[in-house]
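For reference, the structure is listed below as structure tokens.
Missing here: one protein chain of the complex. Every other protein chain is in place.
Order of writing sets the chain letters: A and B. Residues in each chain are counted from 1.
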Amino acid sequence: MADSRARRADAVATVLVWSAALLVTGVFLWLLADVVRHGAGRISWSFLTSPPRNAGRDGGIGPVLVSTSLLLLVCLGVSLPVGLGTAVLLAEFTPASGAFGRLVRRSLDVLSGVPSIVFGLFGNAFFCKTLGLGFSLLSGGLTLACMVLPILIRSIEEGFRAVPNDYRLGAAALGLSRTSTLVHLLLPAAVPGLVVGLVLGVGRAAAETAALIFTSGYVDRMPESLLDSGRSLSIHIFDLSMNVSGGDANAYAAALVLVVLLLAVNGLASWLADRWLRRRVLPV
Amino acid sequence: MFRFPRSDRLLLWSLRGCAAVAGAVLLLIVAFLVAESLPALRHVGLTAFFTDPSWHPAEGLYNLTPMLWGTLFAMTGAVLVATPLGVLSAVFRHYYAPPAVARLYRRLIELLAGIPSVVYGFWGLVSVVPLIARLRPPGTSLLAGIAILTLMILPTIALMADAALASVPPQYLRGAAALGLSRWATIRGVVFPAAKSGLFTGVILETGRAIGETMAVLMVCGNVVETPRSLFDPVRTLTANIALEMSFALGDHRSALFVSGLLLMGMIVALAVAAEVIGKERIYG
Partner (left out) sequence: MNPPLRIENLTLRYGDKTALEAVTLTVPPGRITALIGPSGCGKTSLLNCLNRLTDLIPGCRVSGRVRVGDLDVLDPKTDVLTLRRRVGMIFQKPNPFPFSVRRNLEFPLREHGVRDRRKLAERVETALRDVGLWDEVKDRLNGPATALSGGQQQRLCLARALALAPEVLLLDEPCSALDPISSGVVEDLIVRLRDRLTLLIVTHNLAQARRMADEAAFFWVRDGAGRLVEHGPARQLFEEPKQTLTADYITGMRG
């Protein structure tokens, strides 16, 4: 009764599946190869530290890297405390918060789906205009903080959930206050989730362009304060490729730097998550 | 624990404060979008956004429909191509690839999920657009947009499908093997139905991403404000429109861009709601 139709279908399926995998792999390797091939030649210490010249066609990306770092600092500096507090509330005190907690979670869920250009519009209207910060690293960083909040909170929550309940029960049985339990026992144990969240947040923020074009601006000089405008690496690449003829060569180099940075960051997050979070969550 | 000691109450209220800030962000976004859209809605009127002869802010014309079509066509094309490729990629990793290859493949997909949209756009501009231009100039076109958008949303669907396949209970697989079912029959007949809610979520997420993508499509689509009539026509999406014009838009023009921002938000929310109603499950949760 061995059925030939089923076997033929199985064989065809095998061919299709392998073809899909090869196609996907091929295209992506093509992309990566292009970036490496065209960009690697221009990378050097001086490229990474000197300012752009001739609208970016020559020179390097020094100030751009500084602006990018400042943007990330503002972003994390603001989102981390807010995110940590929210995550702790949702993870440890949810019953006590009831409807409020549910509302917050829902709003964060929707937030994680909002397109980055809409964040850009919001940032422009709220931070730049209403709060009067203008085109600045501060506006850009705050906008990024809003974007990164859902990812951060989700990750920290997971970190707290991974902490075994025995800790909490043991602490309660010893008469420890919840604040004390939280600060001395739970927070240290939940550090993995926190770190993973941070790293993921950095990854998302560093890759962002649309949210920054009208919040932190385009200026490619070295910024002198957080209220100065500055461009991130991704905006620099955008500018060089779209607005500057002959800027392709440096664009490739900047792209390579950004890709390597992001690969390192995401790889780190992945590795940490595997090592710390999964191992604690899975039963033996 | 119904009564908290003093220190705990302090903690609870500061935590609630943080959560309130986090929750307020969405409210603020909607509030500001609406506030900034009001001038255009009042002066120009909602219907004008769909019935004006064209999009020409300098002359007070604000028809969004060519860009709406641009967004919809690009999104549909990308989802149609990326979904089978992404799902088959996940199937490959779980059921066809030797273990070492499977690990490498997954790392590749994860890596690609992290490549920023500018880089996709840039590469599309310098490598893909010229190829299309050889077929039919100018090269920057709906087709280029679909191609790059496909690449960008592929990791989303591939990783979601991967997780969905991983959650299929192993006893289904053993049972299917014991019944003498071939590999593809097991995948098609047992695995896919068992994984369907995860796959569905993946499709919704990738569609949302396709709608919201800005930079990459801006860079390769050509940005001509006209409803495309063929794959080779240049298009402009709603997102690209905002990005291109925001820097010099004033008054009603600027307000009109906020209206298009509201439209985008509306599409995303509608997508999530539709998905939850159909799938009976939280999408972004």
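Going forward, a residue touches a chain if its C-beta (ideal position, glycine included) is under 8 Å from a C-beta of that chain, and two chains touch if they have at least 3 such contacts.
Quick caveat, the model's predicted, so the values are computed rather than measured.
Residue-wise, the contact with the chain that is not shown comes from B:Gly180, picked out of B:Gly180, B:Gly251 or B:Gly266.
Considering the whole complex, the residue from B:Gly60, B:Pro84 or B:Gly189 that touches the absent chain is B:Gly189.
Residues touching the missing chain, restricted to subunit B, are 99, 171-182, 185, 189-190, 193-194 (touch as defined at the top).
With the whole complex as reference, residues 1-3, 5-7 of subunit A touch the missing chain.
Note that in this section only the chains that are shown with their structure count from here on.
Separating the centre of subunit A from that of subunit B, both taken as means of CA atoms, is a distance of 16 Å.
Contact residues on subunit A toward subunit B in their complex (touch as defined above): 6-7, 9-10, 12-14, 16-18, 20-21, 23-25, 27-28, 30-31, 34-35, 81-86, 88-90, 93, 96-97, 100-101, 103-105, 107-122, 124-126, 130, 146, 149, 153, 172, 177-180, 182, 203, 206-210, 213-214, 234-235, 237-238, 241-242, 248, 251-252, 255, 258-259, 262-263, 265-267, 270. On the subunit B side of its complex with subunit A, the touching residues are 1, 4-5, 7-8, 10-12, 14-23, 25-29, 32-33, 35-36, 84-85, 88-89, 91-93, 95-97, 105, 108-123, 125-127, 151, 154, 158, 182-185, 187-188, 205, 208, 211-215, 218-219, 239, 242-243, 246-247, 257-258, 261, 264-265, 268-269, 272, 282-285.
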